[in-house]
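All protein chains but one are shown at their positions in the complex.
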Amino acid sequence: MTLLRANDLTKRFVSRGPLGAKTAFTAVDRVSFDVRLGETLAVVGESGSGKSTTARMIAKLLEPSEGTLEFEGEDVTRAKGAALARFRGNVQVVFQDPFSSLNPRHTVERILMAPLLYQGIAPDGGRRAHAKELMERVGLDPDHSLRYPAQFSGGQAQRIGIARALAVNPKLVICDEAVSALDVSVQAQVIELLRRLQRESGFSYVFIAHDLAVVRQIAQRVAVMSEGRIVELGTTAQVFGDPKDEYTRTLLAAIPRIDPEWERRRRERV
Amino acid sequence: GGGAPSPGAGASTAEPATGGTVHVLANADFSHLDPARGFDGGVNNFYRLIYRGLTTFGAGPGAEGTKIVPDLATDTGTPSDDAKTWTFTLKDGLFFEDGTPIDSEAVKFGFSRAFDPEAGIGSPYGRMLLDAPKDYKGPYLSGDLGTIETPDDKTVVIHLRKSFPDFPSALAQPVFVPFPKGTGAGAAFDSKPIASGPYKVASYQRNASLKLVRNPHWKRETDDVRAARPDAFQWTFGLDAATIDERLLAGQGADADAIGPSIQAATVARVQAPQFKARTLSGLGGCTTYMSLNTTKKHLGDVRVRQAINHAVNKDTVVAALGGSSLALKGTAIQPPTIAGRVEYDPYPYDVNKAKALLAEAGKAGGFSLTLDTRPVPKMQAVAVAIQEALKQVNIDVTINNIDTSTFYEVIGTPAQQHDAAITGWCPDWASGATFLPPLFDGRSITAKGNANLAQLDDKEINERIDEIAAMQDVEAANAAYGELDKEIMKRAPMVPLAYEKVVLVTGSNIAGAYLSDAYSGGIDLISVGLAEPTT
Amino acid sequence: MARYLAGRAAGVVLILFLVCLFTFIIFFTLSPDPAVMICGKTCTPERIDQIRGVLGLDEPFLAQFLGFLLGIFAGRDYGEGANLVHCAAPCLGYSFQTNQSVWDMVVERLPVSATVAIGAAVLWLLIGIVAGLLSAVKEGTWWDRAAMGLALGGSSIPNYVLALALQYVLVVQLQVLPFPQAVAFSDDPALWFQSYLMPWFVLATGYACLYARLTRANVIDTLAENFMRTARSKGLSPALTLRRHALRPALTPITTIFGMDFAALLGGALITETVFGLNGVGKMAADSIAKNDQPVIMAVTLLAAFFVVIGNVVVDLVYTRLDPRVRITAR
Amino acid sequence: MSELLVVEDLTVTFPTTRGPVDVVKDASFAVGRDETVGIVGESGSGKSMTSLAIMGLLPRGATTRGSIRLDGAELLGASPRDLRRLRGDRMSMIFQDPLSSLNPYYTVGLQIEELYRAHRGGTRAAAREVVVDALRQVGLTDPERRAGHYPHQFSGGQRQRVMIAMALVCSPSLLIADEPTTALDVTVQAQILRLLAGLREQSGMGMVFITHDLAVISSIATRVLVMRRGEQVEYGTAEQVFAEPRHAYTRMLLDSIPRIDDPLDEVSA
Partner (left out) sequence: MTVAAHSQQVAGPPATPPATSGRRVAGALLHDRAAVLSSAFLALIVLMAICAPLISLITGHGPNDFDTAAVNTDLGGVPHGPLGGISADHPLGVEPQNGRDILARIAYGARVSLLIALAATALTTLLGVVLGMLAGFFQGWADQVICRVMDFLMAFPALIFMIAILSSLPQGNRPVLLIVVISVFGWPYLARVVRGQTMTLANREFVEAARASGASTGALVFKEILPNLRSSLIVMTTLAVPGYVGTEAGLSFLGVGVTPPTPSWGQMIASSVGWYAVDPMYFAIPGTFLFLTVLSLTVLGDRLRAAFDSGEAA
């Protein structure tokens, strides 16, 4: 069943030169895809190819220049009021820049309580306890709940962002480079958490990442973007195993690997 | 009190030398340089430097300064038997600043300007006294004023609307200034007047500065009044009152040659220092500060209540509020001490018990409340509070009603708007009861707007007496009669004379020949002042 | 952008019109009759009516208002016969009190107010921003405490008290300055400067205190931003780091205030001009209110309104230039 | 191999309401010329604090102990003036969070240019050219135009590349790169890594490279430092750390690497 459908989403940015001359730049060009219930759709691609812009549009944070967006079969492109509130309750975002997306004047606790507060949800045991529990889930020390964002490391800030997205039970989480700043062991933990939530609560994910290994682990389907367009869209196995597009092939070829020799020696030692 | 400068004290006795520039530090600019428009003590004093009339006030301290003397005319005029027609002869050798001779035509033209609807907003005596056709609208709109005869260049025959024995006094008003025929249309004189006096305007920047220099066509021998010692006068306008005081006390540089307005209450204590004492002038301002009692109001309709209020007001606290004994004298009579024929008496000494008794008699022992109109000027506020406190003792609850300064006179001058009482003042146009008692207490002069009879006293006896005195041909006798009328009116207690405010001035150390003129609200008589040692 | 500007221009005109209308209504309906004031103490109702006629106050409200507007754009005639004068556009009428052309009065006094405003603005910007910046950099030190205490004290002293006290100390007691005088710059530059020094300082004090505190608060906030760390990592001189990276974000909000304050000052500094006897628009306003001189009140109101409205437009434009993230939206 | 940077017993302490906390404890390592030292480790283990300590840019309140020497000159306790002269010129840093690390009020061109001119002087026009060149090197298309854009107009990866261009513009002898390629796709990442390797060879630049991508570290680092909870758990040559990790944490880390070729469990579509 389709949870979210994007039809020909297009975004043009108009920037003004020093003399007021306008130049339009098409960051996203007629992008269409759908996300199914309980599925993870990964979006990979060139830096600057429009992944974050697409994510912002499907999260309804950016008005598309063209195209429509459907959520649970309903056209939400112009949703307002109650419809929008419902959409917000169902779709959460993890932002690419961890610090910029955290209010510098709020404590972590307050940041994590925000979605509950704004959506008027009162969990059992209170919001504060819920916030602490979320921190624990993403591997943060709950004792730090009264700290401000600036007092955390990049990876910790990113986990705050993830925890915030999980605070309410959303149907769709859009993760924009959600695990890029995490060390591999924490990353594995977080990915495991995401997958468990998917299994237990049927979350869907739009997962933007550069780490193709992570993508391979978590995604059922993969969309490859380049220069504002989706150049390839298919199941993970299909894209990784038998890439059709030239760009996809370059991408796969460029994945860095640990010297297989070292790898082998390490495994032998164990 | 002991330390207070006595009135008239400190007039600098030294004779001023000829030459130099006298600086005048002033708060506000003159209202108008056009004498048909301007009409207040300060500007009248100034007009004498550049304008001459048929008569003028004498030069000198005290009563000398309120005496009427001839100016352009050879004498103070020859009245007809009924004092309705007056004949004047002009002196020889009189010229305007441009060399035009001052002749009878110029006198007629100057007088007729009072009827111009635009220009004639100054002293009302021209329009009030001169006989003129009913629809006459001044020389610019209606042409010559035929009712003034000019049989020859030197003779002027003036016809009045009614008998007016004191006409020479009225003629000292600046509205009676000659001008060359045809000049002064629009507001021309407000920026470029044509001088007939010893000085002429050299430069004038409105609200900033005014410089007078000698008028070469003025002949000293034609003028017995004006000493005109300095070569020039220089006004600086728009100075803060406190700043003026500071500058005069400091007397730095050109400020040694400066004079200014009356000092602030806060400065009084400072001029007691010996080095300032010699430079301090003090005298009466020639006005009465009073509280009017509106006789048409419910409680104040009863004369006993008004008398009670007169007894209850503690004039000592009023004087304190006005800046203490050096800045004010307790008020007793309606007319201030500078007025000719005024009698010294105190009908209502401070006596709370008597006030209470009178109120009890009137059935108001329980008190009542009263609204007092006043201006939001600190001094007036202080007086209002002093009255409020005083009347509290006799259970009269005073509500102070502040009316913005710009609208104060309009409101209290509109009977429909005025409240029970108001704190205000009155200055005579010249030192006689004629310009004091009739405007304030003639019941027939009550008007719906611009009313001066704030008590709205309309007493047949008083009205008749006013007419009788006005008809008296002997000016001395009339003045004495006004003194008695003062007492008569105070029996009806239509007002509480609060105080006679004094003027205290500090002059620059180089100023000589300065005295306070009783004719000009206690300002330094400008025609006599000069410098002790002019620097060239 | 052009559309935005056109929109704003229309807004300016509309607001000035409304200000005109409101001022007219307030002074027409609420304020006392200026004729009575001119009439003086011995007055008759006929006389008042005559004066009202001369001043044109006997006409109905709408006629007066339209006459006033017409005067501004097309000029108008006053008086009749030999007294007739033509008042060329932009005509603001003639003062009830002095018969002077109000436009001339404004033109004559504006330079004084502008001199006061500009001098004071330079002074307060310099003092306020430098002190605020230093305080922020040295946050928590004795210098910070002293400067901020002083700033607080400075903003608690009313202008008029400061003016008189300063004059007493500097001029009367220490005699380091002369009493302020109205001299033109071309006549005596030294005296001109000395005369304006105290007004500048007095006016600047209150603002400098506010600006110092605001600058400090904003700079402290900015110093905590990550991009300040980047700036420091570049090895720029501390002065440049502060000036470019910390000050710009910190001062952006202050431009709003500055635009408003400065524009308001151009419309006249009532108290300071009065105390120091400066013949500026502020003093003109004070005088005209005291004398209920309606044409002059109208003019000073309009002038002040004009400056403020224009000031606000400029502020908005500058703001969008200063902060690239804020876009002009003309909707 | 002469050592460019020597860090000895570096300890960074933050005061908190629960008493002082050491976020870096006794870290010791060295970077030679023409060498890349990789720092890997747990998120929050003090990697960024270590690099900030080297640059002398720790947040207010933090205190340091130990010794940091660049070319033999002690940096801890050096005068702010001397440090300033080194920063940006001799040593540069690429910060972890590019959006908040760029000043939103200025175009990226100006932000790079001012750094160049502060150390190299020259006219604006000349600096402009250098800037455009640097932007081109990090793979931004149309660098002339992009130099005139504000940070918020860039994508995450583009910002990161701007930061890299900025750090490289003065060809520093020591580059500290804090997760410089996390927001880059693998092709661009490869390009950047090649660029850095080229610089290292050309000018003998030493580099401290912090990343979570162990594959990247294995391909560029000569020595590797593994950190956990502020402590240095392992330090050795890349080969040793990757092939013969001594510490259990390092091993755990290496075992957690997701592998492109064998997904943990294939999910049916």
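We just call them A, B, C and D in the order they show up, numbering each chain from 1.
One rule holds in what follows: a residue touches a chain if its C-beta (ideal position, glycine included) is under 8 Å from a C-beta of that chain, and two chains touch if they have at least 3 such contacts.
Predicted model only: the values in this text are computed from it and were never measured.
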item	value
Residue of C:Ile26, C:Ala74, C:Val107 or C:Ala146 touching the missing chain in the full complex	C:Ile26
Given C:Cys87, C:Ile118 or C:Leu164, the one touching the chain that is not displayed	C:Leu164
Option touching the unshown chain, where A:Arg12, A:Arg30 or A:Arg110 are the choices	A:Arg110
Residue in contact with the excluded chain [from C:Gly153, C:Pro189 or C:Pro238]	C:Gly153
Sole contact to the chain not displayed, among B:Ala227, B:Ala242, B:Leu359 or B:Val394	B:Ala242
Footprint left on chain B by the chain that the document does not show	1-4, 241-242, 246, 264-270, 272, 316-317, 319-321, 323-327, 375-378, 381-382, 384-386, 388-389, 400-405, 407
Absent-chain interface as seen on chain C, which is shown	11, 14-16, 18-19, 22-23, 26-27, 30-31, 149, 152-153, 155-158, 160-161, 164-165, 168, 209-210, 213-214, 217-218, 220-221, 252-253, 255-257, 260, 264, 267-268, 270-271, 285, 289, 297, 300-301, 304-305, 308-309, 312, 315, 319, 323, 325-326, 329, 331
Touching residues (missing chain, whole complex) on chain A	56, 59, 61, 82, 85, 88-89, 91-93, 95, 97, 100-107, 109-110, 114-115, 117-121, 128, 144, 146-148, 151, 161, 164, 167-168
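Following the convention adopted for this analysis, only the chains that are shown with their structure count from here on.
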item	value
Rounded Å distance, chain B centre to chain D centre (Cα mean)	89
Whole-Å gap separating chain A and chain D, where each centre is the average of the chain's CA atoms	25
Where chain C touches two or more other chains, by residue	226
Numbers and ranges of chain D residues touching at least 2 other chains	97, 100
Residues of chain D that touch chain C when the two form their complex	52, 55, 57, 80, 83-89, 92-93, 95, 97, 100-107, 111, 114-115, 118-119, 150, 152, 163, 166
Residue ranges of chain B in contact with chain C within the complex	28-29, 31-32, 39, 116-118, 121-122, 124, 140-141, 185-187, 190-191, 205-209, 236-240, 242-243, 246-247, 249-250, 252-253, 255, 404-407, 409-411, 413, 426, 439, 447-450, 452
Of all residues in chain D, those that touch chain A in their complex	40-45, 47-49, 59, 96-100, 145, 148-149, 153-158, 160-161, 178-179, 182-190, 193, 212-216, 218-219, 239, 242-245, 251-254, 256-260, 263-264, 266-269
